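Note that one protein chain is taken out, while the other chains of the complex remain in position.
After this line comes chain A, so read on.
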Amino acid sequence: MNAEPRILHTPAEVTLADAFSAARGDLPGDAGVAAARVVAFDAFQKKGLPHRRTEAWRYTDLRALLRSVPPAPPAEPASIAIADLLPGLDRARLVILDGIYRPDLSDLSGLAGVEVTGLDTLLDQGDERVGALAGRLDDAMVTLNTAMMAGGVAVRVPAGLDVTRAVEIAHVTSGAYSVFARNVVTVGAGASLRVVETFTGPNAAASVANIVTEAVIGDRAKVTWAKLQAEGDAAVHLGTTAVSIGGESQFDHLTLMTGAAISRSQSFVTYGGEFARAGLFGATMIGGKQHADIMLGVDHAVPNGASRELFKAVMDGKAEGIFQGRIVVRPGAQKVDGKMMTQGLLLSEDASFSVKPELEIFADDVQCAHGATSGEIDEDMLFYLLSRGLPRAEAETLLVTAFLAEAIEGLGDEAIGEAFEQIARDWLAGRKTLA
């Protein structure tokens, strides 16, 4: 008998360990990738699922929330239904079905000059684009993704190319499966790209999607990126976006969270060159017993960067909204200008909102600020609209839409913004009036 203490694993952790041993022989990648998978899984197993005492995950205790882990998806799903959540938005479409890139279901028109490859090809070639950014993150879900990633898509925009048609990366889950996907997007110097990332799946299917996207944005490039998380109502969504932005580049990102039972969306933005600007926006609309957590990390590693963050959340029913934001200004990163705002609107007695906006600053010549508010609909505003003859439901919808629109419009892309605002209006139309 050895006397070493036994580490207790939750049933979910045990299932994950079994899933890894069963799958590792079949997962794509060369010898280097295979070795990295083992290292990553060991690292994950040592720490286990993040829990209450894991500071970055304190409001999303996966050890308690993730009771079981569904099986891996079958090679070919029984039926494929891909909903169009953004009618009216002209875009090319790359479909990732159950974590695997499907050229047969995709539409690449308008993407001349853009290189689109399945992730398996990159892994088999040991391409260094995979893990270039995610490898630097110390996060259990990213580490787990590194061990288990089965597919995804790689997009490369050559320098100087202006891609005008929006590109949708559509993640579709066909049932109650565990999905691990990794996408890699590379935008060359001076190029431009508009991305819409969507996440959907059927209701009542307890799927777990762990999806990591790495985006390297070159100098002077301009990228607009909107994420729409509209998973099925029993799903668990664990999404991470790691971005590095080059000198004088501009990066605008919007996260709209409305689906899934439990969701966590993480964005980590690192400044790789001076005079880059990033706008990071979020709109969360949840009800029932939904739990939506947004984690944001902005790393001003170089001087002269600017960032704007605006995150809005509307919680109805017994929903739990969470925002954790962190702006880091590294030693020597002078003249940084960072402003972060987060606002929560509670529509019901039992809803809750937790925020932790952090500033970590090691340079003196900076301007950084953050703000946070939490409350209910302003009675005065409501009264004003009622006195103008608007029915209560309509007045509330108007106020809530206006509240969310500020964040959605921050993206600065009219077509995408309009499509996302429609989703907000539909969500509001679907909920009952306040008592």
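Keep this in mind: contacts are C-beta pairs under 8 Å (C-beta built on N, C-alpha and C of every residue); 3 or more make two chains touch, one makes a residue touch a chain; residues count from 1.
Please note the rule applied: contacts and distances are computed from a predicted model.
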The complex's invisible chain, by UniProt name, from "Iron-regulated ABC transporter membrane component SufB", "Spermidine/putrescine transport system permease protein", "Thiamine biosynthesis protein ThiS" or "ATP synthase subunit alpha": "Iron-regulated ABC transporter membrane component SufB"
Among A:62, A:355 or A:407, the residue in touch with the chain that has been omitted: A:355
Sole residue of A:113, A:126, A:375 or A:391 that reaches the chain not shown, by the stated touch rule: A:375
Among A:15, A:117, A:334 or A:401, the residue in touch with the chain that has been omitted: A:334
Footprint left on chain A by the chain that the document does not show: 55, 331-332, 334, 344, 346-376
